[in-house]
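Just one protein chain is left out here, and the rest sit where they should.
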Amino acid sequence: MILHTVNKSPYADQTLLSCLRAASEKDTLLLIEDGVYGALKGGEYSALVESAAPRILVLAPDLEARGLLDKLSTTIATVDYAGFVELTVTHDKVVSWF
Amino acid sequence: MILHTVNKSPYADQTLLSCLRAASEKDTLLLIEDGVYGALKGGEYSALVESAAPRILVLAPDLEARGLLDKLSTTIATVDYAGFVELTVTHDKVVSWF
Amino acid sequence: MKSFLIITRRSPYGTSYGKEALDAVLMASAFVPVSLLFLDDGVFQIKQHQDADCIEIKDYSPTFAVLEQYDVKNIYVSASSLQHRGLTEKDLVLDVEVISDARIANLLDTNAVVLSF
Amino acid sequence: MKSFLIITRRSPYGTSYGKEALDAVLMASAFVPVSLLFLDDGVFQIKQHQDADCIEIKDYSPTFAVLEQYDVKNIYVSASSLQHRGLTEKDLVLDVEVISDARIANLLDTNAVVLSF
Amino acid sequence: MIFSLAVYGSPYTYQSSDSAYQFARELLNQGHEIYRIFFYHDGVYNANRLTIPPQDEINISSRWSSFAGENNIELVVCVASALRRGVLDDSESRRYEKDTHNIEQNFTLSGLGQLIDAGIVSDRLVTFGS
Partner (left out) sequence: MIFSLAVYGSPYTYQSSDSAYQFARELLNQGHEIYRIFFYHDGVYNANRLTIPPQDEINISSRWSSFAGENNIELVVCVASALRRGVLDDSESRRYEKDTHNIEQNFTLSGLGQLIDAGIVSDRLVTFGS
């Protein structure tokens, strides 16, 4: 069980797509920094992210900093830094995509 | 008449697509640095680049450095730094995409 | 007098390019006619409700909202960039002119100098 | 002993990540079992015929070709990354195992530490 | 648990040093141990003590330095990455006959082996890339 972090916007960069190709169903993806744009509803990549096999979470402070609380896809839950740390503990390892 | 330069690989980054959306038919696109990967034949973005409306050129030293002379799309011509400089003179301005 | 077009293409906070584009706009506006274009992830620079305090970074989006006071009157945002991202004009901190890709090509053509960030 | 997987995802010369991945592989191979995966634009790191002298940058691709001498025996390249880029095994400077996305997921699972560049 | 972090982004330019700092602070809040924070690639600029941010912004290298000093955490800067980018400690500065050094307190230059070691010793290694 892997925690993947992605810190690039899918609208600018292919990193999220690459992570999704490599991640397993039982893994978790955490969108951080500019990665949080992957959690937008109604955008070009929203359907892809919403239907992805692994669980997808988003880092709340990075989402809030960018003013996106009102645009968050309804299928994606948020975590704060405390939750981020807990995820790194409950998963076997962390793989960073950047 | 604009000379656009693009220095990012289309396989990693959306910059080339963005440049193509904004460029006019009479413009020239010069692929430099990692942008030269846009000049590959047989890749996912090859058809798009080969059928693009503006003229597309590639910077030879960057292509050669990356070992891609044998993979260059047949519809794309190369220029060296001397040619790059000449292009900046013969076009009204340079717009850099990075 | 040469006119400048400044383009911001990056999202805020992940990199500092947005802040540096803003600084360039403010500086240029003191000397030359300036147009500003929000393109690609640059449209996120002017998303409403930003609050970078929560990541301990300085929030500069309020300055974008008052650019008219700095004589930056020509502020544009790409319609296709907004649309790809599921955003509309109402999501933005300032009144901008939403323009087509063809209009963007025209802006690139008609301004003497184009600076991109 | 913990095993390491090192992934290189960036193309050469545009950024220094490829060189830094190589340095990490060489260092890790002295201490732990190491696997190396070329993924995404990282596959360009091992494209044949590189010659960075012409841009006055040091060409490190020959070192990738001799990694076996450093006890780095498990060298993989993503099949889908090659295919998207119109490349085949024959275009590469070294013998690698071309693997599927499912196999990549398995590599991520079975190595204790994953370092990405 | 024992954690190590790797930071690859230049400060003020990429968010990665900010994210790494927030994460590191939360690790200590939750009672975890930080074995090492390793700076590589442009992340080595986090150790430059000559940074002078505007008054309303955080001094990133001082923030790391205080954090490390107060919590007894090792901040290791990859020496090869640092030399080529011009981040020097006193001893490298002398060795290469430069007249000054620019490394912030509580940062140490050392080899890339320290990153591998961090991966071996720690329960989790978390990378903040750029």
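A, B, C, D and E are the chain letters, set down in written order, and residue numbers restart from 1 in every chain.
Quick note on the criterion: a residue touches a chain if its C-beta (ideal position, glycine included) is under 8 Å from a C-beta of that chain, and two chains touch if they have at least 3 such contacts.
Everything numeric in this text was worked out from a predicted model, so none of it was measured.
In the full complex, the chain left out of view touches B, C, D, E. Among C:54, C:99 or C:113, only C:113 touches the chain left out of the display. Against the chain not displayed here, chain E makes contact via residues 10-13, 41-42, 45, 48-54, 57, 61, 80, 83-88, 92-93, 96, 98-102. Contact residues of chain D toward the unshown chain are 13-16, 55-58.
Against the chain not shown here, chain C presents residues 2, 4, 16-17, 20, 23-24, 27-28, 30-32, 113, 115-116.
Basically, only the chains that are shown with their structure count from here on.
If you take chain C and chain E together, the chains in touch with both are A.
Judged by shared residue numbers over all numbers used at their interface, chain A and chain B contact each other through mostly the same positions, with over half in common. Bringing chain C onto chain D by least-squares fit of CA atoms involves turning it by 180°, to the nearest 5.
Look at the CA centroids: the one farthest from the centroid of chain D belongs to C. One inter-chain figure worth recording: chain A and chain B are separated by 32 Å, centre to centre, where each centre is the mean of the chain's CA atoms.
Centres computed as Cα averages put chain B at a distance of 26 Å from chain D.
Under the contact definition stated at the top, the residues of chain C that touch 2 or more other chains are 13-15, 40, 55, 57.
Across the assembly, chain E contributes residues 15, 19, 22, 125, 127, 129 that each touch 2 or more other chains. By the definition given earlier, chain contacts exist for A-B, A-C, A-D, A-E, B-C, B-D, C-E, D-E.
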